[in-house]
Each structure stands twice: as structure tokens, then as C-alpha cells.
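Apart from one protein chain that is not included, each protein chain of the complex appears where it belongs.
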């Protein structure tokens, strides 16, 4: 059965809340979903998932260092995650506050693993973004993102 | 006397309005400012400015092709614009709609000319962004951006 | 039958040559491929392809304005290209010459269309890059990129 990992870094709880909505979307599409803080993810365990949706607050226009640590350590699986799906989401304090560049940084790291990155023509193109605590708009975007990554995973697995 | 060019592409008038507020900021800082649509800018005329603030609506996460045309043609001045200041601004229909990546594309093109790119710790980090028609927040960001680029130009000219 | 469009802008012939090698890879994977200059592509015709591989020389760290024009005009299909595959390639005169940012700009525009962007764990992560005229390394990367996008298209179509 297809499995997706939704992982995140969160201090205020905003990004964690987004992660839960992404997970709702994944499960609504009929894909098994695990949700956990990035500091609880063993790099070697990534091999067990067909897709990843990764979220972070914006720190200096970029994901938190904890997100990068996971990617740095994931080098032990380099090449073996190719073809899996990756999506992103982020949370910041401001409209032009680095949300998009944070999502793009996550997608780029996925591309370097040979993953396929998911965007959307509707709403938040590079991944759901929340300005401060997630409102209805952000929640809807998160659920849609979860579905989108799950549907791609189902297609890729055939 | 120091001179800054504020140039933009605009169909709905939103980006044009942002340009006017940027120009207010430039002039408030005591720097001469010219404001014109990007299609009216002769590539060769760029040599006459100490700094540039360039704005565009977001088309597919990027500035309009008209902005790129100006840069493509500016190659006739390659190397001669080094050390001048560059700032960006953008207007889109949506929070995660590509505003930041549009500003960053403009700053990147400036960096390739050897320009110095201006960001801010307050507000819209890569350049003012407006979601739909500019509100008070966006206007304030634009004026501040004009001042910021003008003050850098004054420092660089010494 | 699955169809991929390989389109490019080229003045010196370097990017055009890369396009031909990408097309070889697409066809080797059993997918029909059309190769044409970007200025010959009707925006409305994009609806007829399952995937796109788009290449450009680097102008100021970005694709040529002609590439952006196609995307700007492709708005008539907005939302209807979602789920299709996108890959990129680029050609420049220098190692740190803007190749990667050019590929990323193309992938970003695809993401805004809701496409799925393809990277690779081996070689040129965001898409094949050539420094000056394509050498064996660049050619191999191009063929591999064609195969990769074609294989994704086949999976997505099921």
C-alpha cells in the first residue's frame, strides 16, 4: 500500500497544524499517512515512503536548519529515493516573508534526490503558505496539497 | 546628481501604482527619479542611472516577458552597470502566488550585471509585494523600498 | 499515445543541439517527441502534449524572453496542463554562469501550471547544463533527461 510521510518543524504549532491538514488530504485520497516532527524522522526510514510533504516555518527566507539536517543525513539513501513525490508547505509572519522561497528550497532538495516535485495552478503554487496561524484559506490549501501529492503517488505506483 | 530609474510592466495598473509609491520614496530621500513603463526604456539609457527599481505583475511565478526583454538587450552594457543598486517589487492575485520568486528573479538578473541587490529585515524581504490592488501595507512597503535603494545609491556614490 | 514537446530557444545552435539529444532520450523510452523552436510553438497547442522539456541559453541568469513569452501566453490553458511533466535544460558560457537558475526558472513556471517537475540524483540535478558547446558529458545528461521525463509521462498516463 502507498505511504506518505508528512514531516515538519514547528515551534509555535502553526506548521504542525498545517501538517495535520495536509495529512487529512492524503488520507482522503486513500493513501496511508504518517505525520511526525522532522527531529523524530530517522534518515534511513525515508526509504519506506512513496512520497513526502515537508513543512517549515520561514527562518531567513528558508526552512529551519532541522529540515536541512534531515536532508544532509539522507545522503545515505542517495539515488534510492528517485521518482518519489515531494511537496512542501510553510508558515511565516508576513505576506512577502519568505514563504515561497522556503517551499522552493524544499522542492529543490527533493529534485536533487531525483524526486518529482508537485505544484498547483490554483492557490499557493509552490505549496500551501500560511501567514501567521492557518486560516480557512490556508487549511483548504493544505488539504488540497495532501490530495495532490497522494494522487501523484498513486499514479506513479500504477 | 544621483538618479534612479523605476520601471515596470503593468496591464491592470496595480504595478504602475506601486511604481509611483516607490518613486515617492526615492524622491523623499533626495534622489532624482524617473518612472516609466519598461517598454519605453531604451537598453542603452540604463547607463545613465545609479540604481534601478523594477516591478512586474507575476506571470507563472516570474516577471513578464517584457522585463526579460529589457535585460536580454541590456547585454550591450554588460559589465558597465556593475556596482549600481537594484531593487524589485511585484504584484499578484494571491498570497503564495509567485510574488517572492518574481522579485528574486529581478534581483538575480541584477546580480548577473554585477549590481548590488537590496533586501529588508522589515516587511517584504525581497521587495514589496501586493496582493491584488495595493493596500496601505503595500504602499508603505513601496515608499520604504524607494528610500532604501536611494540611500544605498547615495552611500555608494559617496 | 504519449507525446512530449521538446522546445528551445537557440542563437548559437548549442541549445538546439541539446534539444536533439533530449529528443533521442524521449524516443528511446518509446514516447513520441516533437522538437521545435519556442517561437514556432502556438500556446494553444500545448494542450496536445503529456510532457514538456524546455531549454534555453542563459541570459542574465534566466531563460531568454522568448521562453517567458510562451509561458505568458499559455495562460489561456491555465489549469488545464496540471499533472503533466516538465523538465528543463540550459546552456551558458561559464560554470557558475546561471545554468541552474535558468533550469529552476523553467521548472517553477511549470509548477505554477500545476505540472510535476523532474530532477535527478545523478549529474545535473535540475536539468542538463552545458558550458559552451555540448560535450559528451552534456550529451549523456540530455539523453538521460529525455528518458526520465518520458518514463514519468508513461507512469502518469498509466
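A, B and C are the chain letters, set down in written order, and residue numbers restart from 1 in every chain.
Heads up, the rule we're going with is that contacts are C-beta pairs under 8 Å (C-beta built on N, C-alpha and C of every residue); 3 or more make two chains touch, one makes a residue touch a chain.
Owing to the predicted nature of the structure, the values given are computational and were not obtained by experimental measurement.
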| item | value |
| --- | --- |
| Contact partner of the left-out chain, one of B:41, B:117, B:131 or B:150 | B:117 |
| Residues of chain C in contact with the chain not shown | 61, 94-101, 103-104, 123-129, 131, 137, 141 |
| Positions on chain B where the hidden chain makes contact | 78-79, 81-83, 85, 104, 107-108, 110-122, 125-126, 152, 155-156, 158 |
| Where the unshown chain meets chain A, residue by residue | 59-66, 68-69, 71-72, 74-75, 98, 101, 105, 108-109, 111-113 |
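Note that only the chains that are shown with their structure count from here on.
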| item | value |
| --- | --- |
| Chain C against chain A, contact positions shared by both copies (same if over half, else different) | same |
| CA centroid of chain B to CA centroid of chain C, Å | 29 |
| Rounded Å distance between chain A and chain B, as computed from the means of their C-alpha atoms | 32 |
| Chain centre separation in whole Å, for chain C relative to chain A (CA means) | 25 |
| For chain C, residues contacting two or more additional chains | 108, 111-113 |
